[in-house]
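Every protein chain except one is present and positioned as in the full complex.
For clarity, chains are labelled A, B and C in written order, and residue numbers in each chain start from 1.
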């Protein structure tokens, strides 16, 4: 393998708070190790169209605290084709780029994996997604910020919840995974948490709500958008008949959860992994995601990282914890 | 009129940030003027049932920064009846209470007006509602906090809005009034603001969106829940066909807007008006709301305060401002 | 007077949250009225060195929520000289610029006033300063955000203040004016507020603290940096001997108060005044600051605006309010 002299970095998929901190770390590590750094705009789509910008220290000044991604992201149907990836490879070679850092989630890594294999091109991935649904890292970049965004919103509902017989339903993100709902539900002290992994169903929810304190002024239910009962408004409909005494109110947080200034944990994680990604490439690594497990930097092959069989937290022990706390 | 020696205070209607600051100011002013102060729990309902607590300096320590209301609120069907109000009067007299401060919105003042008249009992009202829909005050207590809550939420969407062709719809409170939508819409730099007072309609909205910059990555639309097109999801449905190129996402903020720590403006306003309410009672006033106009304390009869024909801001001049800014 | 076709905008002096919202409004209003808009970097210094950038809709996209100023500010000793101002005028003429909008405080307006007079050049000013120390406007752009920053910081001290016999001293900005201290002190429910305008002195402060509730766990004192006793640490020294039973802790907020996302009020104020500034220039106005009084747009000559004899709030009535509330 030739010595790496020039690295490109891109963000892809749904954006996540901390992506800018990760970009900054990749650029600064590149400079530290005397590399040239190219930013790719709009993810794989920009790779195919050579949407490149040179990056120096100044390009990443004052971005560590910003939500979103200065490199923007986009979907790329082209990159899903062999031809698209071949075109992307041509563009990288033409620009003298020797290696690639991709920041994103499972879709991003699936593409990166194919690309790295087909073109024998060094690629390292950083886990950038609010969903925390990747193996090979305790937390993904953006998850901690997202759950803090949720609890800060729901805390405001708590303020108004003491006064009435009310049932507040808050729908949070998580089409396939209840990890945001679970942690934020514990964080806000929710009376019930509905997640795809634990099929409580309406009957179970009703039981749970009936079990609760009779004298409790009001109750908060966190619903993952992917829960089988459907989103917050569907749950509301289902409960209306059973609990006519409650005034039921629904909030749908939506994309608010993707934004905001990254939390300190997300910034530190992104900073550390961004540096480690560059160091990994320089050590000859490729086809891997760099994550953090037990406070240590760990590399995991892409095809393993995207099989999130982990879900460490959605276990009977955690569900029992929820039950105890929401008494 | 007899000298006032004991005052009761209650909160009623939907709660609003700053109600606690108002309660605190009433209590402290009462102590300053050597009065006894009674807190009434759960609004008019608590009045009827003599749900009273004695209040001293300590009762209101450390609450100025809290959302919600330590006195709680509730609906009272009973108080809408002559009999209910008579019962409430009996309870006040039995407890030796000479005057009443009520904190709430137009429903609260309607009841207070009847009560004050029927029983010739001194009552002063404080404008506590996030809707800003009362005459006799530039701003109601809670409005400033609510619009800050909205812009802080929508700012997070801005972070993620640079990357995609997206249309974000955010539904805010305001069943009868677009005042929250208007100010917060200007505050977030929304591309369009839908309010009940200005019948833009879907056709108008489509025109507005088409007029906008073609190269703009994404657009944010603020919708008052009371807009004629209906809530955020209805607007989304209506736009889907016309703008197939956009990925449309909806957030419904709901009761998040009622909570949160009050802003400095709301705390200072509540503090000032709470003191003024007590001083007003001592001066022999009754049947009036105390508000602030042009930075001066002003008293307005209840029946005028609830006729909010004011809506100073929803004028052609403000709508033109929105148009200029959202270019 | 010739028709205005091209306008320049600059920010000068200490930066204030909302300056970006003001710049955005000037640019958008300029476009709305078919003007060309030039941004001047680094205030008057950039004017002298023709540090100009053309601005379009896109230049001001996504900045309404940002603290600081995208046009940066700097001190300019040169602009205090006749020669410096002459050079600035040459640069404006050379660039075909017909009028100028300056955003800043009293120093900014003093310079603007000389410049407008000496060169008969149209200049309108916007009040951009956290100090709220200008006549001709109820509030300056940035003040509302600054006092909210203070209360959010001090609220955190409240959380920890219930437990110990502690005296917390918080130093806030205000070299010549206690307006930040006064409002934020009311907002946090401070036990004492030390401001330059009310010479309480250490003896007065001691009396005040001794008067307070004996059973109160801890006390918070807000000190304006310009108070005669000196900053927070000086007050701490002075109190140590008198109150050996207290554990005294000092926080100095410093420049934290200049930053942060602008509040909704500051954004709306900046947006409205930015548009009004452009409209004022088009109507032939010059040498004036545009402000908002009683919710109406008002123009005030520079030499009057900088004479802040107003200080409406630091009156016996407000000081009595502080006394009542801090019982």
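Quick note on the criterion: contacts are C-beta pairs under 8 Å (C-beta built on N, C-alpha and C of every residue); 3 or more make two chains touch, one makes a residue touch a chain.
Keep in mind that this is a model prediction, so the values were computed, not measured.
Across the complete structure, the visible chains that the omitted chain touches are A, C. Touch with the chain omitted from the figure is made, among A:53, A:94, A:203 or A:264, by A:264. From the set C:15, C:36, C:106 or C:133, the residue in touch with the chain omitted from the display is C:15, counting the whole complex.
The omitted chain makes contact with just one of the residues C:7, C:250 or C:321: C:250. Per the touch definition above, the residue from C:30, C:68 or C:226 contacting the chain not shown is C:68. Only one residue from C:157, C:238 or C:319 touches the chain missing from this view: C:157. On the side of chain A, the interface with the absent chain consists of residues 24-25, 28-29, 31-32, 57-58, 61-62, 64-65, 138, 144, 147-148, 150-152, 155, 158, 161-162, 183-184, 186-189, 213, 215-216, 261, 263-265, 267-268, 271-272, 275, 293-295, 312, 321, 323-325, 327, using the contact rule stated above. Where chain C meets the missing chain, the touching residues are 14-15, 17, 42, 66-69, 72-74, 149, 153-164, 168, 217, 233, 249-260.
Basically, only the chains that are shown with their structure count from here on.
Separating the centre of chain A from that of chain C, both taken as means of CA atoms, is a distance of 39 Å. Centroids built from CA atoms put chain C at 28 Å from chain B. Chain A and chain B have Cα centroids separated by 36 Å.
Taken residue by residue, chain C touches two or more other chains at no position, since every residue touches fewer.
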